[in-house]
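To start, the structure under review is shown below, and the notes come after it.
A single protein chain has been omitted; all remaining protein chains appear in their positions.
After this line comes chain A, so read on.
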Amino acid sequence: MSIEHVLFGVFALLTVVSAVMVIVAKSPISSAMSLVATFFFLAGIYVLLWAHTVAVLQVLVYTGAIMVLFLFVIMLLNLGEANVTGPRVTLARVAGGVAAAGLLAVLVTAIWRIPSASTFTGSQAMSQGFGTLAVIGQTIYTRWLLPFEAVSLLLLVGMVGAVVVAKSRI
């Protein structure tokens, strides 16, 4: 049992616990803060997968930009705690739980049948700079240039669309 196993166990447990907190929290603020914690622990798991660049992007873009947007909207709408009036166990909740548990069972069964062939050659890939910004940037700008430009267009359209939709009068 190496340090990687220990770190993976700790990060996985914390990720799942904070993801559950996102769903069961009563106020949207608590959900948003739990989601920030989830993203931080997931960034730790990405580092274990040698995806350092994506981990940095996760912290910068998700917890830095998207969650600030979420918190801003929650505070702008001034949403308090949801007053629970109906029964706690409804048909929709039971149906949702059954659907999620069924999908989880199917996925785990399928994953467990994957033969654990260790094709990954660790130290060799590490010396080639696997997961660094240089390698990812080279891949993006050679093989994925058109999708990259499409994403920049998508973000522009999203920005303009958000302004148009949220504006009170056009």
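Note that a residue touches a chain if its C-beta (ideal position, glycine included) is under 8 Å from a C-beta of that chain, and two chains touch if they have at least 3 such contacts; residues count from 1.
Keep this in mind: contacts and distances are computed from a predicted model.
*Asks:* Per UniProt, what's the omitted chain called: "Permease IIC component", "NADH-quinone oxidoreductase subunit K", "Dihydroxyacetone kinase subunit L" or "Multiple sugar transport system substrate-binding protein"?
*Replies:* Missing chain, per its UniProt entry: "NADH-quinone oxidoreductase subunit K".
*Asks:* Going by the touch rule given at the top, which residues of chain A touch the chain that is not shown?
*Replies:* Contact residues on chain A toward the absent chain are 2, 4-5, 8, 12, 15-16, 19-20, 22-23, 28, 31-32, 35, 38-39, 42, 45-46, 48-51, 53-54, 57-58, 61-62, 65-66, 69-70, 73-74, 76-77, 79, 82, 92-93, 95-97, 99-101, 103-104, 107-108, 111-112, 114, 116, 118-123, 125, 130-131, 135-136, 139-140, 143-144, 147, 151, 154-155, 157-159, 161-163, 165-166, 168.
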